[in-house]
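One protein chain is absent from this view; the other protein chains keep their places.
Up next, chain A:
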Amino acid sequence: MLGVCGSPHRHLALYSRVFAYSTRTLRGQLLRCFRPEFLPAELTKAQPDRSIIYYAFPDPPTTTLQRIKGITTGSLPTFVDMGSNFGGSSILEDSLIRQLYEAGKQIAFMGDDTWMSVFPTSFAPNMTFPYDSFNVEDLHSVDEGVIRHLLPLLREHTKSWDFIIGHFLGVDHVGHRLGPDHPTMQAKLQQMDNVLRETVELLDDDTLLVLLGDHGMDRKGDHGGDGELETSAGLWLYSKTRPLVDPQADIPAHLLTNRTYPGASTAHRSVQQIDLVPSLSLLLGLPIPFNNLGTVIPELFWTGKQATSFEHALRTNAAQVKRYLDAYRLSPAGSELDSAWKDIQSAWQGAMEGQVPALTMNMFTRYALEACRMLWAQFNITLIGLGLTTLLSSSLATFAVYDSLGRIVQWEPWLDRIASMTLRWSGIGTVSGLVVAFPLRPYVKDVAIFDYVAFGAAIASSFAVIKQALPARRLEIGSISSIPLPLVLHTLSFMSNSYTFWEDHVIPYLLLTSIAPFVLTGFTAPTPRLRTRILFFSSLFAVCVRLIAISTVCREEQQPYCHVTFFSGSTITTPPGLILAIVVPIAFGLPSAIRQYLKISKSDQGLANILLPTIFPSVLTSSSFVWILEWMESSEVLGPSCSGALRLTRTTLAWLSIGTILVVALTLWWLIPLCIKVETSEPAANERREVTIIGFANALGSPYLIFWLIFFSLVFTTTQLAGQVILALATVALLSFLEVVDSVRDVRALNLAFSSSKPSEFLAQSQETRSTLSTVGLRFSEVTPIALLALQVFFGTGHQAVISTIQWKSAFILTSSLTYPLSPLLVILNSLGPVFVFALAVPLIATWNTPPLPYPPSTAQNATLRACLGISLYFTSLLLGSAISSAWLRRHLMVWKVFAPRFMLAALCLVAVDVAVIVGYVIGFGRISVAVGRVFGSMPGANDAAKARKSQ
């Protein structure tokens, strides 16, 4: 409820002080407040000239933050206020509060602390009493706090305040927690009524009391959307002695809109909630906020038979709206108004020239509001449903292809058939979308022709793939163990706000769970070497994951259980001291560590021998120095005089490292990707010449790792210091996991061989040429840890599923000012890079230690494709889960804070993953298999032998 109180000085300033209350809720809890037994109705009946009740329509989204912005700026705030700023939620726009502040008025505030994030500095410090708003369990402490601080202010007669905002939360919390019909609600309303009575008692003559609900509530007591009940709120204005409304006023009926409240029998006078903004501004003698779209409430300004005063007010109002629209039209977003601009112009024309200015100007402001409202995206159930169907069918299609590729031997022609069929069915879907569109258009609102076409094509092609692939599949009831438990839990976790905002803690738990089967297999390993390898590398993996999990930037909802470790404090953005000490050795040592892993399969040859000892250590180290210099510059450890030199040095270093990666490393990789060494022994007298290929066993995996490292280094450069340490740890975890997968496959193949009839044949193959991948195949459980690791690194590198954790600093590593398209690209690389890079690593589980023969490496290619589809499937299913939860919980208290941002993150992640697997499969694997073919394809003897072995 808002209250305003004031004294008349200027000709329109009717009140010098306003006392505004807002209770969050108001389906009409406030409307119920207006039932006869409560004070507003009582006073309205007794003093109709000094008390007036309206229904007020709040624009969706009916969430507190947006409503606060609405009732102070008079505009239609959307979820993402792209226009002003990304970082905080404070508004830079003009607002009633700002006007008051600039006029030197003292504003007192008590209640919901959301106001503090919107107006951090506007309230008088000694009269500001914010309370935590998101603890829905707590029904009373906010209200009691407001009452405790409010009444003394009202009693005090020195008039130290000009404007009081008291924001009660109890009614809203009762609604959320217990529902609108719980007995507690009645008690709460009674409490509110008592407060009102006391307030009215204490009110002085030149104070206006405004009581309003910032939004309504649906039947369950929730809000956030655009439901009829959610957008039904109340507004009560009361002035103790001075008449508020002139009983003689002869206001034309068309200016007085009415609305029937759901369930009510008669219509009641109704206004737009934002109409309060221009009305209050003018009543207080202040300018109307620049971007207001509301219209002054006629009753408050109309005196006598003549509308002079009202017309004056309305003219000011209309001129302000026109000014705003003109400015909006000139802004980059101005094209949004394209469709409505002509009508706006003619309405303005009419307003200026009309015979009855009160009527035409009112029409103009109302039309402007409607036109702008069309721009605000509302919940479109049809599109939501179509989107969910598309997601569901595409994940099923991905699964169908993934599954079929694992079973069909002649998979290449099958895949060609599927591809052409997909194209054909997209065409059919497009056409049928068009066909369906025309008869349906009159009945389904807000679905464009393009939507029909796009959804038709996507859904039709998905279903075609599903139909083609699934009949071959007998669903086995007994295969419970093949259900990917981490994926199921992860997807379901998005249904809960707790697990969604604690996702950074959920992931290590799932990650460790996903590695547990490998450990169990490790214990059963038939040879001590395999057992030691599996246990050692999985322990290393687990330790790395746990260390990554330490690093976090906490999101708001995690308080007070979370401590920021990514930076050295929760309010400063300097890296922790420990990180500063270890980052350079880690960056320098990481390539050697990678080399040790390559040494296991003797594939630290060829390109690896060129890049790993020199290029990568220097690139990674200089990337670390870029950020160390950035820290020195921002914290001024060397004094302010050095900052220019530091800036120059770090820009140069950043360009050098990114340039080296892209030019030197990428070119070298493209020219000579293989990490092998060919040794020819001099033939003895009667023997054939012997060719030894060192690094043969990992001839596919090692060049891919180098390819991966190129992208890794790019992301490394854009990542802040703590994040660089995390990336290094994650690389060790990744390589350890690859070793685990390799050894576990060996164990499975050995066990398979023991249980088969001819174990000797398998065992006879040398360690080098044995392809366990072709024996045991790729499993989804091998993809899961990589997908989880990707998200774990995303959280570990200082990100969260909220917009405020975007690291804008990374935009400026290559340039000192904002440059397009470089700066946004760097931010994207910094934010989605971790997910991209670890999704790019997924072909490694198919190529690592998979020998390149027989050529072409069909098994490895098949497995690579399946691994790519697997990780894409994982992220599609996360997107599906978060989309369902956002759609289902769209009225939830936290939808705009928790579910919707996670949904957006899931969508962005899926894009990053899909791009990564396409790059990895087409460029990475494609180039490597060509290079491998050039070397090994020309060795017919070895190739045939390998083919023969395979066909056995």
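As a convention for this text, contacts are C-beta pairs under 8 Å (C-beta built on N, C-alpha and C of every residue); 3 or more make two chains touch, one makes a residue touch a chain; residues count from 1.
Convention: contacts and distances are computed from a predicted model.
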Next item on the list: Quick one: find the hidden chain's UniProt protein name among "1-aminocyclopropane-1-carboxylate synthase", "CCT-beta", "Phosphatidylinositol-glycan biosynthesis class F protein" or "60S ribosome subunit biogenesis protein NIP7 homolog".
Entry: "Phosphatidylinositol-glycan biosynthesis class F protein"
Item checked: Option touching the unshown chain, where A:L512, A:L620 or A:V842 are the choices -> A:L512
Item checked: Hidden partner chain, touching residue among A:S141, A:T257, A:T303 or A:S496 -> A:S496
Notebook entry, point to check: Of A:I418, A:A549 or A:M632, which one is in contact with the hidden chain?
Noted result: A:A549
Item checked: Option from A:L485, A:I694 or A:L825 whose C-beta touches the chain left out -> A:L485
Next item on the list: Kindly note down the residues of chain A that lie in touch with the hidden chain.
Entry: 137, 478, 480-481, 483, 485, 496-499, 502, 505-506, 508-509, 512-514, 516-517, 520-524, 542-543, 545-546, 549-550, 557
